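Excluded from the complex is one protein chain; the other protein chains are retained at their positions.
Now for chain A:
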Amino acid sequence: MAYTEEELKKELETKEYEYGFYTDIESETFPIGLSEEIVIAISKKKEEPEWMTLWRLEAFKYWKEMVEPEWANVHYTKPDFQAISYYSAPKKADPNKTMDDVDPELLEMYKKLGISVDEQKKLQNVAVDIVMDSVSVATTFKKTLAEKGIIFCSISEAIKEHPELVKKYIGSVVPQRDNFYAALNSAVFSDGSFCYIPKGVRCPMELSTYFRINQAGTGQFERTLLIADEDSYVSYLEGCTAPSRDENQLHAAVVELIALDGAEIKYSTVQNWYPGGKDGKGGVYNFVTKRALCEKNAKVSWTQVETGSAVTWKYPSCILKGDNSIGEFYSIAVTNNYQQADTGTKMIHIGKNTRSTIISKGISAGKSQNSYRGLVQINSRADNARNFSQCDSLLMGNECGAHTFPYIEAKNKSAMIEHEATTSKIGEDQIFYCNQRGIPTEKAIALIVNGFSKEVLNKLPMEFAVEAQKLLEISLEGSVG
């Protein structure tokens, strides 16, 4: 299902645009339900080697034995795993003339933000891999990257073309039996991105993936595997959208990052799945497992802007295994209406002189619930480990909630850990100050929220920061009356 650039170009030239600009994309969807046959069928469809099929089946075996976790501070109707279709692919008929064709709504979203994907791609020099309804539809700039020895493709292509890399690293950070949703993902993942940066290479451009759920009644299970070899550097962006539907859609992704000795990975996410209607109907369930492994002197930095999804359940984590490795987590989570977010990070300090920083900003409005849940663990051999955590919450209106559940476990006497959290609201005097200077309340709030989130926004790559800032504004629209 993955295209090479050549194929894509050829197809574009020969194809008639019979489906028009706004028509739905006809897709090939598997019957609903999950069984061993479906897992095998997905694997077959992807023309995977046998080891991969076995790996999936193993995961499926674990999954069957697991129960859905309930400890998170979120309430929702549990998805019926037998009512979801586990594979949906856009038919070859309508590939991408330009990116705008792929998702008019995505385009609209960006129009609203004042940036078109296409434009962004060209101007900002970003290589994009688009994953729509589980299948990777286009990867751009592959050639330019290949010159540097960088592999950036869909994971199904990687399984075929670079089996040695995939075999070695897949499941090494997030094993199949890690948790309920990771096991499910390992069994049925249909596509995702794969990236390998060779030794000493500094990736010349931002790599980017866009996820999109298009088809109704499907779940999206993509898998991202990113390997930064010794002393390399990569900055990776991830964005997501979904159309508005009344039913809940499931998104259960797994992201594995491997930073070998001296490598640096910057992973930024702008998550804007459909958050459900004003009355709390519909929306995407976002249950994601993201984890990074840091070897000696490596650095991984997670930055996330979470504005979408009805229910978010996500903890991008860092295992600081190597000495002197660094983990960072910068997050803004905005919830409005009936959204619920339980998000945070885990910093596991194993190596000596490891350092971690956690900055989490939660903004809740409407009737939403926003939780920070984090773990800082200093193991007994992690001498001179250092952690700084700060979680601030901003409440708007008296029907929302903000919660913090930080777990701090120290087993080494040389550990230095700091944790602080505050909860506050937007001061009337702050609003008054703005109003007095001719700034309307809505704008004033956007201004204050921006200030509140600045520390995190600053960590985003330039072009994303602008986008995120506007996204914040949009998601809080109408939250203050």
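FYI, contacts are C-beta pairs under 8 Å (C-beta built on N, C-alpha and C of every residue); 3 or more make two chains touch, one makes a residue touch a chain; residues count from 1.
FYI, contacts and distances are computed from a predicted model.
The listed choices are "ATP-binding cassette domain-containing protein", "Molybdenum transport system permease", "Ser or Arg-related nuclear matrix protein" or "Fe-S cluster assembly protein SufD"; the UniProt protein name belonging to the chain that is not shown reads "Fe-S cluster assembly protein SufD".
Check A:A410, A:L457 or A:L476 against the missing chain and you find that the one touching it is A:A410.
Touching residues on chain A toward the chain that is not drawn are 71, 378, 380, 393, 395-425.
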